[in-house]
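Sending over a structure as structure tokens; questions will come in a sec.
We show some of the complex, not the whole, and keep each chain where it was.
Going in written order, the chains are labelled A, B and C, and every chain counts its residues from 1.
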Amino acid sequence: MSTGRLEAFSDGVIAILITIMILELKVPHGADLAALRPVLPVFLTYVLSYVFLGIYWSNHHHLLHATKRVTGGVLWANLHLLFWLSLVPFVTAWMGENKFHPVPTAIFGVVMLLAAIAYYILVRAILAGEGASSELAAAVGTDTKGRISPVLYALAIPLSFVRSWIALGIYVFVALMWLVPDRRIESRLRGR
Amino acid sequence: MSTGRLEAFSDGVIAILITIMILELKVPHGADLAALRPVLPVFLTYVLSYVFLGIYWSNHHHLLHATKRVTGGVLWANLHLLFWLSLVPFVTAWMGENKFHPVPTAIFGVVMLLAAIAYYILVRAILAGEGASSELAAAVGTDTKGRISPVLYALAIPLSFVRSWIALGIYVFVALMWLVPDRRIESRLRGR
Amino acid sequence: MSTGRLEAFSDGVIAILITIMILELKVPHGADLAALRPVLPVFLTYVLSYVFLGIYWSNHHHLLHATKRVTGGVLWANLHLLFWLSLVPFVTAWMGENKFHPVPTAIFGVVMLLAAIAYYILVRAILAGEGASSELAAAVGTDTKGRISPVLYALAIPLSFVRSWIALGIYVFVALMWLVPDRRIESRLRGR
């Protein structure tokens, strides 16, 4: 069973999520620049979430490229990941519209943490099918970024209630850390 | 005529349905946890419908994987299935917003029943093209879950008017029953 | 230049159109069956438009299956067709919400007529690339349904102002006429 349809479906869902977030950018009533000001915090969280979804798409792309067998378990692990990603527009809008109030900022972290865990489960499900001696197993062996991210999210959640900008700073840091694309798997594969 | 484009189109529709349901999750006005409370029943029905659509996608994936010929009849049987699935976000939102009132809960069951029947018709349309002696015919021969599900939906519809949580319990039971992935076709194919 | 990406893009647009129409089905406020009554005319026009978009997808599927070369002209003829199809949810909602008032019913016919003309232009653009002696040219040679449809739409537009149900009857008739799938191209190709 090939990865083709799994990729196509995941692409579809992530493409829709990225574009649905714009619907939250409600067209301002006024026509001057001042009318754009209340849109700005929502816009900035949109940029952040766009980058996060872009990172997931990019890593997902590399991961499935190195996958050869799709089992029923992989299929559901993938649907599980997409579930948490599908909540990103909701928490993004909630956080942006409430000017980074502690509760929505913490909930944003919770969804990001659960998405990171779901990605980890997907990697394990694929490895269970591919075998521990596979190329992919070697490639993800030293997945430092994948291990640090959930720890950072777990830190950000309580810190939202101290100062919400600390949590936000952590989210931005994680995004920047990942923006350096996932060369691990890529370079391994190229080394063939 | 290959199954490629039929899969791509079905993937597109199901991916959109899954993500459109989130639009029903209206961003709460308040910023505290209490503001999330009215969202909760809608969220839980969203989880249920996400699982149902995931099950259909997964089974559809396995079914078309075992299909070799796409006739005009298969094409329309597939559009017919997608029609009932496309009503899932509507009935999900209606049921969730009315806190599982009997009527929307029963209508949810009606749409699920019609989707199950449409799936059955699709399987028959494919078998008509593939031939009764085909691999697929053998694989779906003992489709116990596919036969029990419509019976359970048909039971849930009148029971919604007795106690709507009984109907809801039946829906959750059907979902859990299917979450064990459709290994029948998968294992047959792997046995090749 | 292969037809793959043209198909994928068209599939995406039509899949979205079909599912976006449901967003027009606003969830009723009440929870009883009476609350569904005002939704009914919108629902019925949704069914009609779903069938129309399904017909276009099905015919488009067969048409591109018989196409070998995609020129710049074909690409834009396809975008032109998708433009008119993308107005279908808008005119569908307008007609349904106004209980088949003459003006929206006529405008629905105008959009269907322009879509039919756009499809005709697409067929010509493909034939210009494939050559008059091609298989496709022979297959579409006797395209009776494709010639009758625009005439019927052109009739329905003025008749909307006499009795809107006459126009509606014509739309339903055209849909039923096409529901018999486009076996012309299919059978030609199978005859190879």
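Here is the rule we use: a residue touches a chain if its C-beta (ideal position, glycine included) is under 8 Å from a C-beta of that chain, and two chains touch if they have at least 3 such contacts.
These figures come from a predicted structure and were not determined experimentally.
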Given 3 placed chains, full-complex copy number: 4
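Quick note on the criterion: only the chains that are shown with their structure count from here on.
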Inter-copy rotation, subunit A to subunit B, in degrees (Cα atoms; steps of 5): 90
Same-residue or different-residue interface between subunit B and subunit C, half as cut-off: different
Rounded Å distance between subunit A and subunit C, as computed from the means of their C-alpha atoms: 37
Chain centre separation in whole Å, for subunit C relative to subunit B (CA means): 26
Multi-chain contact sites of subunit B, meaning residues that touch two or more partners: 8, 12, 16, 20, 23
Residues on subunit B engaged by subunit A in the complex (per definition of touch): 7-8, 11-12, 14-16, 18-20, 22-23, 25, 27-28, 31-33, 35-36, 47, 50, 54, 57-58, 61, 65, 179, 181-183, 186, 189
Sites on subunit A touched by subunit B in the complex: 1, 5, 8-9, 12-13, 16-17, 20, 23-24, 72-73, 75-76, 79, 82-83, 86-87, 89-90, 93-94, 97-98, 101-104, 107
